[in-house]
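One structure is given below, encoded as structure tokens.
All protein chains but one are shown in place.
As written, the chain order gives the labels A and B, with residue 1 at the start of each chain.
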Amino acid sequence: MEFETVIGLEIHLELQTRSKLFCSCSTAFGREPNTSCCPVCLGLPGSLPVLNRKAVELAIIAALSLQSEIQKESRFDRKNYYYPDLPKAYQISQYDRPLALGGFIEMKNEGVKRKINLERIHIEEDPGKLMHSGESIFDSDYSLVDYNRAGIPLLEIVTKPDLRSGREARLFLEELRCILLYSGSSDCRMEQGSLRCDANISLRPAGSKTLGTRTEVKNMNSFRAVEMALDYEAGRQAAILSAGGSIIQQTCHWDEGDRKAIPLRGKEGSSDYRYFPEPDLLPLILKSDYIETLAASLPELPSQRRIRLMEEYGLDPADAAILTENRSLGDLFEVAAGEYKDYRNLARWVRGDLLYLLKGNDRNPSEVAPSLLIELLTMLDEGEINRPVAKDLLANIVKNGTNPRELVQQKGLGRIADREKLQPVVEKVLAENKDAVDSIKQGRKKAFAFLVGKVMAATAGRADPEKVQKLLRELIN
Amino acid sequence: MELYQKTAAELSRLLQDKEITAVEVFNSFTERIDEVDPHLKVFITCTLDSALETAAAVDRRRMENEELHPLAGVPVAIKDNFCTEGIKTTCASKMLESYIPPYDAAVVEKLKRIGMPILGKTNMDEFAMGSSTENSAFFVTRNPWDLERVPGGSSGGSAAAVAAGMVPLALGSDTGGSIRQPAALCGITGLRPTYGRVSRYGLIAFASSLDQIGPLALNALDCSLLLEVIAGYDQRDSTSLPHEVPQYSAAAGRELEGVRIGLIEENISANFDPEIKFAVLKMAALLEENGARITEVSLPHTDYGLSAYYLIAPSEAASNLGRYDGVRYGYSADGDNIISLFSRTRGQGFGAEVKRRIMIGTYSLSAGYYDAYYLQAMKVRTLIRRDYEKAFQNFDILVGATTPTPAFKLGEKADDPLKMYLSDVCNITDALAGVPSLSIPAGLHSSGLPMGMQLTAAPLNEGLLFQAAAVLEKCSDSPPQQRTALNLTGRGEL
Partner (left out) sequence: MSDDFIREVEHVARLARLSLSSEEKELMADQLSAILETARKVREIDTVGIEPTAHVFSIPAFLREDVIYPSLPVEKVLQNAPKKMKSYFRVPSITVIEEE
């Protein structure tokens, strides 16, 4: 039988605030254990939460950029359960009145346009972190608790069951990450845990509209892991169903090493969370003009920019994608394109040599002055310098911010096109490479390129290649 | 007359006139504590050293003619559910028997800032759950009027301390009567302010949507002076009200001409002690003589108040008390896995009443019962609020009895939770509505025990309550101050 895979994701993102959601402790990553804690985030008796304005703002910006509808009145609730990383034995979350409802992401999967709908978006606090004494949670006699993470603001995004494969889930996450990076609401680093993703997955006969029994997959620590884990689980379910078996509703842990999803038992047996409205926090009432102000300040969506880059600058899809994914690289391109009109050439340089140099030198695109880039490309276009020299000059721009024209003048790097200057060099090369000259006379083209290279090397790459070729032909014949 | 027999206002005047020193005041009260505390058992922790330092500092500053707060140097006691930095804060529970908070509650900061010596932390029902102070994990506190009787609760320690002259002022907390009921049973004055008037930051939570901090004192003026100190907006408590704090003490002394007073039918109910009913009616007549207009009024949903309260408060409590799990602080039982650590810690660390309320609360919030219990109680709370809103369209103050009976005997209701709950029956609906409510002495019962009358006003109208109370104090034969009459060799077997 043909099966259709049905996947819904639950994504947790850390909102990029300086302080925690309900107290003024720092959210900085990697601090010594239990050094970023206060009475509020430790849940000490008598402490009370106070909501962080920035967290609300970032959550709204994220929700708006996902086309989700901000609710004028939302509410905080307590989710009650016992776990040692949860200092108050309840997590302050939003239950039946979340911050935003609906929303969607549009993307392409193998050329097919897909619209993935969102269920809801809400704000909640992160629990602390557990360190286990053994290899894993299963074989540990004891665990250690660090509450630095407790109270860090999280955005929870729940999708509708609209995803159809592990690959699609990964593509969705990549697009989501790109959108949220654009909006500046989260740094979305899966490896640091600032983006986490759980999935619900079930199978149904192709064409069916009802949902099958689902399993929950957790502990997927990279986009690649999401794809692998979900494909693995879909395969497992398909094998069971094809053999006439049935799926047990359960939670699985993805084991990255073994590439297997292991069923998890027993953690919080029955999940009766006894939600009720948080009495310590008043409802969050948002005025329309506040939401409108935030909406107006929203940056262009990545998908919009991608299309605009192609339409406005005539870039091909691959260039547009790279310049969209890396927002500040795209910004650099667009500023430079304001003056430099050979857009495709500019795009090639920006996403090619420049991006390579930026990565190699650990620099940001925003550190590069667009005027220097324009200067460089103009010099190249006008034949003032050669391509290899241009690459060196670009490296100097990235590393030291050096003006290429000044450097050319200072070091005499300009192109050599004068016959008087080139002829002695060419003659010398010919004299030293008689074999090659003979080969050419016997019709071997390769040897000609070899001689051009020799001349270029002898001029430190500065010789005008066309002039060199002309001279070579002239002198050989 | 000893200094410990004076009111806070009198002490304040004498201190400001430099007729006495704060250290003299301190000495008088601490001698009194030495004398009577062994019999009454009010203090869980005495903080006399730091109090003496505060008093001495106040005297020094006064010598240097520094401008001081009128209550600087006037001693105070606080219920042991207010966090005090570096000082044990127990909530009268085995769970927190040796818990030392790393911070001060907002109100404690305020007392310290103006130089009020804090003499100690008073006994209470465990986690403020109870009406007799018998639920303390450590010891029972006795009523200064009759050592065989309870002082009420849960702020029983604070009420007994004021009634017995161990402090002129005390702070308590009131979730469903825990200030007013012990004030009435001990013959003093106690206020539950408007919800949000006083910051709850650092008050160990029982039921967050109901908890409110308030003063206990000998009279309305003293209460108003202390309220001026503790009231006000606090950014650390999101439910605290931003409204400006008026000069409450100015209210005492204003006339009652034209004030509309509603006599709450349900709070002078037929099954109340007839003497209490009579006392309340007599006080109402006095108000009328002073120009107020009295009419009977009904708060029709009062009957449902107790039921709603005993679902809402335990539900919030069950959640608030989840944090006592033996991991970060407090009592911790042995357990070889996390669930046994949690369950044993909580099973051994909490007393019976606390466990009962956690059970009721967990039940009413749990899957399948939420709508019928917790949610329904919250809707009934809306109806109760509306009763008050409607009543305050026609009345300025509502009056009735504070309690159905005077102080009961130790042990009398200890085994019957429901009977105990009923002793707060008059104090619950105004707590659910969030309105301010004041209990004042209403004379002595034929048994020699004090009785209380309760006055309730619309939100933020505490001043009006002090105004009416002051008028009554002036013209009624309110009970003599117990501090002189306390008979330590009398009926109690000590």
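To be clear about the criterion, a residue touches a chain if its C-beta (ideal position, glycine included) is under 8 Å from a C-beta of that chain, and two chains touch if they have at least 3 such contacts.
Here the structure is a predicted model, which means the values were calculated and not measured.
J.: In the whole complex, not just what's shown, which of A:14, A:126 or A:146 touches the removed chain?
T.: Touches the omitted chain: A:146.
J.: Can you tell me which of B:7, B:54 or B:209 touches the chain that was removed from the display?
T.: Hidden-chain contact among the options goes to B:209.
J.: Thinking of the whole complex, not just what is shown, which of B:29, B:43, B:195 or B:392 touches the missing chain?
T.: B:195
J.: Give the residue, chosen from A:101, A:181 or A:282, that touches the chain omitted from the document.
T.: A:282
J.: List every residue of chain B that touches the chain not included in the displayed model.
T.: 99-100, 102, 195-196, 209, 235, 238-239, 241-242, 301, 303-304, 306-308, 310-311, 318, 322, 325-332, 335-344, 346-348, 350, 352, 355-356, 358-360, 362-364, 366, 372-373, 375-383, 385, 417-418, 421, 432-434, 459
J.: In the full complex, which bits of chain A touch the chain not displayed? Write them out.
T.: 17-19, 24-26, 32-39, 42, 50-56, 75, 82-84, 130-131, 137-138, 140-147, 265-266, 268-270, 272, 274, 277, 279, 281-285
One rule holds in what follows: only the chains that are shown with their structure count from here on.
J.: Can you compute the centre-to-centre distance for chain A and chain B, using the mean CA position of each chain? Integer Å is fine.
T.: Distance between chain centres: 57 Å.
J.: Can you tell me which positions in chain A touch chain B when the two form their complex?
T.: So the residues of chain A touching chain B come out as 39, 42-51, 78, 80, 82-84, 87-90, 145, 272, 274-276, 279-282.
J.: Show which residues of chain B lie in contact with chain A when the two form their complex.
T.: Touching chain A from chain B are residues 82-83, 89, 91, 96, 99, 101-103, 105, 200-205, 207-209, 235-239, 315-316, 318-319, 322-323, 325, 327-329, 338-339, 342, 362, 365-367, 370, 374.
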